[in-house]
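All protein chains of the complex are present and in place, except for one that has been dropped.
Letters A, B and C mark the chains as written, and numbering starts fresh at 1 in each.
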Amino acid sequence: MCGIFGIYGHKDSARLTHLGLYALQHRGQESAGIVVSDGKTVRSQKGMGLVTDVFGQEAFEKLPGHISVGHVRYSTTGSSLLKNAQPFLVQPSYGSLAIAHNGNLVNARQLRNELESSGSIFQSTMDSEIIVHLLARSKKKSLEERIVDSLPRVSGAYSLILLTKNELIAIRDPHGFRPLCLGEIDGAYIIASESCALDLIQAKYLREIEPGEIVIINENGLRSIKPFPERRHSFCIFELIYFARPDSSIFGGNVHLTRKAQGAQLAKEYPAEADAVMPIPDSGNSAALGFAEESGIPFEMGVVRNHYVGRTFIQPSPYIRDLGVKIKLNPIKEVIKGKRIIIVEDSIVRGTTSLVRMKTLRQAGAREVHMRVSCPPLKHPCFCGIDFPTREELIASSRTVDEIAKFLGLDSLGYLSLEGLFKAMPLPSGKFCAACFNGDYPVCPPKEAGKHTLESSKTNLSTCGIFQFVKIKHKVSA
Amino acid sequence: MCGIFGIYGHKDSARLTHLGLYALQHRGQESAGIVVSDGKTVRSQKGMGLVTDVFGQEAFEKLPGHISVGHVRYSTTGSSLLKNAQPFLVQPSYGSLAIAHNGNLVNARQLRNELESSGSIFQSTMDSEIIVHLLARSKKKSLEERIVDSLPRVSGAYSLILLTKNELIAIRDPHGFRPLCLGEIDGAYIIASESCALDLIQAKYLREIEPGEIVIINENGLRSIKPFPERRHSFCIFELIYFARPDSSIFGGNVHLTRKAQGAQLAKEYPAEADAVMPIPDSGNSAALGFAEESGIPFEMGVVRNHYVGRTFIQPSPYIRDLGVKIKLNPIKEVIKGKRIIIVEDSIVRGTTSLVRMKTLRQAGAREVHMRVSCPPLKHPCFCGIDFPTREELIASSRTVDEIAKFLGLDSLGYLSLEGLFKAMPLPSGKFCAACFNGDYPVCPPKEAGKHTLESSKTNLSTCGIFQFVKIKHKVSA
Amino acid sequence: MCGIFGIYGHKDSARLTHLGLYALQHRGQESAGIVVSDGKTVRSQKGMGLVTDVFGQEAFEKLPGHISVGHVRYSTTGSSLLKNAQPFLVQPSYGSLAIAHNGNLVNARQLRNELESSGSIFQSTMDSEIIVHLLARSKKKSLEERIVDSLPRVSGAYSLILLTKNELIAIRDPHGFRPLCLGEIDGAYIIASESCALDLIQAKYLREIEPGEIVIINENGLRSIKPFPERRHSFCIFELIYFARPDSSIFGGNVHLTRKAQGAQLAKEYPAEADAVMPIPDSGNSAALGFAEESGIPFEMGVVRNHYVGRTFIQPSPYIRDLGVKIKLNPIKEVIKGKRIIIVEDSIVRGTTSLVRMKTLRQAGAREVHMRVSCPPLKHPCFCGIDFPTREELIASSRTVDEIAKFLGLDSLGYLSLEGLFKAMPLPSGKFCAACFNGDYPVCPPKEAGKHTLESSKTNLSTCGIFQFVKIKHKVSA
Partner (left out) sequence: MCGIFGIYGHKDSARLTHLGLYALQHRGQESAGIVVSDGKTVRSQKGMGLVTDVFGQEAFEKLPGHISVGHVRYSTTGSSLLKNAQPFLVQPSYGSLAIAHNGNLVNARQLRNELESSGSIFQSTMDSEIIVHLLARSKKKSLEERIVDSLPRVSGAYSLILLTKNELIAIRDPHGFRPLCLGEIDGAYIIASESCALDLIQAKYLREIEPGEIVIINENGLRSIKPFPERRHSFCIFELIYFARPDSSIFGGNVHLTRKAQGAQLAKEYPAEADAVMPIPDSGNSAALGFAEESGIPFEMGVVRNHYVGRTFIQPSPYIRDLGVKIKLNPIKEVIKGKRIIIVEDSIVRGTTSLVRMKTLRQAGAREVHMRVSCPPLKHPCFCGIDFPTREELIASSRTVDEIAKFLGLDSLGYLSLEGLFKAMPLPSGKFCAACFNGDYPVCPPKEAGKHTLESSKTNLSTCGIFQFVKIKHKVSA
């Protein structure tokens, strides 16, 4: 997963981009980068780590200009290299071009093979670079024409910001998998993955970039075109469930309120008798509040978060991930001892993290532990940007709810139903991709020969890597 | 303020110390250091920044040994230098000595003058170094005897851990200003500022180190002496109100439950009609929960915290402090708009941060804002370790509650009474230092000639600096 | 100018390459790099600065493998960037490829334009990258075939070493501008710019790589092909005059002895009465010795070199270049005062450095200063790798010898004649390119439209940059 931010027309553009990335840090902590143009020269600074690691105070003296694009990145192990940090800046014949990409292309392998066999040389292992080569190969003149000419060839999820010497271009794929919004500050336009980035810099939220829309911002102002055929909208429902920040508004609704509604719905579907409702901080906070309000059971904060660590889910190293379970959260014995606890989680992926947490609650003396999960069981991998593990590793793909409850040592376990989930959403169910729950993929991986199948290969699922799909259509429709 | 951690008898002592410091990171983010002994060689690593900045994975290969002491430090601007990072390691004639200090000596300037005029050369500007020179000047033989000989000369707050080639010694001053506790893991003894550091490494909590106690741990096991005359106990009440982590137990009680009790008491003293009770995350969480439970008004989380920043209060740079107000917290408009909000704060220091927050709530559309503060007005500076500003800068020292309410643009403002505060504490009121509220200082600054007065000088208040006091006795007794 | 070194078949290949580069450090001090293959993985390390700056002891643990190629680089200001450091490593479709290049392509701009307009994206501004793209665009299968297919399109100077996962390939252009030799150690083959690199690692010198020769080294041993049409040999005479190390043997002779012969010839052509013959250390040492021996005038070392600085000529920053004149050399007053001095220089480029030196000698009290230069006046820029300035900046292009003598404040000045120079060479005059003296360019810059001319543009002359030539044929033949 990644976060992107761009601004056109502000003299302090790099600094604002820095702050914007800061607000989007939850979308990727592996690398950060900013590219800026002053109309003549395009400059870049990138590095591994958090935004605050990569940019010091002095960074911005070296990044003058009124147009800027930034990126924070998370990726799977192996491709965690500086050369894969974005924005990706190249010097094609038609001028400097920087690209920042959130999403995942599903026909990446096939396109890369084609391009390489006719002499293109890739600098990274990112699928985003494919777009750059397609643009360079296009016979069209302007960048806008090249985009219209090239993008129909790529399939999958792409929210993109492109920067040239004197232009900023935002693109959202026709399905609209990833969020992207438009804002304004002091007469300058802003593009950002989530609205929380606008809030931080006190910019005004204007609207979402629409699926299939291309927004071109330059000295003539903002222009919007929609040159691609319409597709079924497929907004990633997991953004609302887990990924986005609670203070953001995406896909038509506020994230916190959506999650509270999920929690309330969950309380209706799976009530329990208990002394306290507790969230797993912080991702379960909103749903737990909703559950507590609906059920009337007191809300408690019996687990304390160490504020000096990031989110477990998106740390690339398995070592840190395991250690993280213990480092991140500490239960308060005095609160939990002898109590019947309802613990609200946003989702269960592998189940290993939950297992450690439930053990810790038992050690702290909880009398009963009832877990409620504010989404349905995760059964299918994602090809469009969420870094889920393979199907085998998803605990719900091979175990029933009862088996999971037993595995986690719970007194009871309840998952929100898919219908209940849709009910809590701010838009009708037809607008969302819920493939991770129901296996209904809006973009089909191409029918290609190959060894890996959708179900078996971890490498299929790399956010920014390259993968191959094999005769899997009948499987996903199963 | 600072956090200290020591361990004796574990082969992975440096790594455990690292984790312990991680849990104590909230007590100081300016520098971090670990000193370790393998019985022969004493090694040190220190650096500016967070624990994770200073120590990488490879650090621990260079820090072998079974005895270890660590320190995280916060200090005022100006002395934020590597040479002031602790543990402070020296090579006196009787062998290597490392010292980690949490607290503040009130007769530091006078002692340093004496020592320097007879030829001692100081390496830092820390008051902690005075103890080192006193120990070196003592005519006694063993370190233990030197401690008993020297420490009666220093006045103020000191929770100390000393490490030598083959010993770990913990000392808590006779007033017991700062917390210090004893734990155990795999047969190894641990000393830590707060119990949350024991939890993180899954060590067993044994007891608090008592005021005036010296604990000596070496190959013969643990031995405790209490060689100093008894003094009135003066546990820092602000540790329970704000500083300590909610999952720690200090001064006889759990911090979270103590704060919930403060919040409940506050609801009794200053009720209000409202649609929601909201904490300023995260320091107000516990008190807000207590308030909501007592009042029956729904608890909400309408302000979202950016998890990639530290605590505002203890960031040394004023630039970051001001920016921090905006960067840290984002209100959710959809939650706040048109509502009557009770906002619960743990304390108000200068009032400037609260002012920005209240404005932000108004901008988000709150109909009414009622602030409740879970401690009395802060009117007096602290000389024993809390980095409050001077008296002039404390908003409550010169303004009435009504004036503060007006300054902050509140519909109503209520502070917890001192009696109410004591009622919520886990120990009787006589055990605490509440000088910041009532001006009743347990340790009097010496009657010295000089230009600065208790009320006027910022430099008086440096946690680890050097200060002078002037004829102030009649003032503090006023 | 650059130095290149490659080795096939030694388990400590990176370390030997490091030592080889060390010996070739005089050929480029701006950046250094090593690429190594263990048959499976190709690894790279590059950096700005001297070889010892870029590689520490620990570097070699990260560079395992039996095939290795290294590069030291000097370039003109502006392109002094890490992305231009070599070896240049890319991942074309046919596998990893690293390239190390010494020389300069004269049709670089034209080829790059062609490649970019059909969609190739360049990563650097080096002309060497053109070769990489030509190889990637070739429709042939094997790398060897691609080389034979592509290289006829490039014109200019190129001594190349290519490394793939399991092969090392050395190529010298058909004119043979730059030196390249073959050696052997412990059964492993070595390719190096100069023989001094073989000496350092105590390898055996086998022979020079011939002009137009391609040497392929892999698990089947060494194979040589000469697929290109023969061209007039054009060995760079300036390598023997100035660039190569005195202990190297290139172009059929030892460098030191060649320079001594130049000095002796100079003594015959331009004798002088004097008390001492002194070199400008260290580049004039050999010629001064030859002059002293031939003339019978005592050799003296009245100017002392600071051993902690590099060679003035090839430092890219003008600031350091000017400061360097003073920093590098200090005359010994006690030796020079009142004496008639013959000072022997290897060459005069701009004359500015010599001017400062002559002033310094006068300040030290020299009674007479006679300068003798061991080559003819430099009048024409070089397009094949030597970083001379533009024609205007070459002092001898616009001034007579008398005018130069006056400018430098000399009592007399004598340049070696072109005939005398050829007489001192180890090969017949027809084997050499002496275009910098006589303007007779073996490779004609293409007739292209453009603004810059051979005479006016500094940018024409970048070693590794991109340049344009304009209707200059009649000029160079003038």
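Methods note: contacts are C-beta pairs under 8 Å (C-beta built on N, C-alpha and C of every residue); 3 or more make two chains touch, one makes a residue touch a chain.
Only a predicted model underlies this, so the values are computations on that prediction, with no experimental measurement involved.
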item: Omitted chain - touching chains that are shown; value: B, C
item: Residue of C:Leu50, C:Cys181 or C:Ile348 touching the missing chain in the full complex; value: C:Leu50
item: Given C:Val90, C:Val148, C:Leu222 or C:Met301, the one touching the chain that is not displayed; value: C:Met301
item: For chain B, the residues touching the chain missing from this view; value: 90-93, 113, 116-123, 132-133, 136-138
item: Absent-chain interface as seen on chain C, which is shown; value: 19, 22-23, 25-26, 50-52, 196, 199-200, 202, 245-247, 249, 254, 256-257, 282, 285-286, 289, 292-293, 298-301, 304-308, 310-311, 326-327, 330-335
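What we mean here is this: only the chains that are shown with their structure count from here on.
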item: Self-contact between copies chain A and chain B, residue sets same or different by half; value: same
item: Chain B onto chain C, rotation angle from CA fit, given as a multiple of 5 degrees; value: 180
item: Rounded Å distance between chain B and chain C, as computed from the means of their C-alpha atoms; value: 64
item: Centroid spacing, where centroids are CA-atom means, of chain A and chain B in whole angstrom; value: 38
item: Multi-chain contact sites of chain B, meaning residues that touch two or more partners; value: none
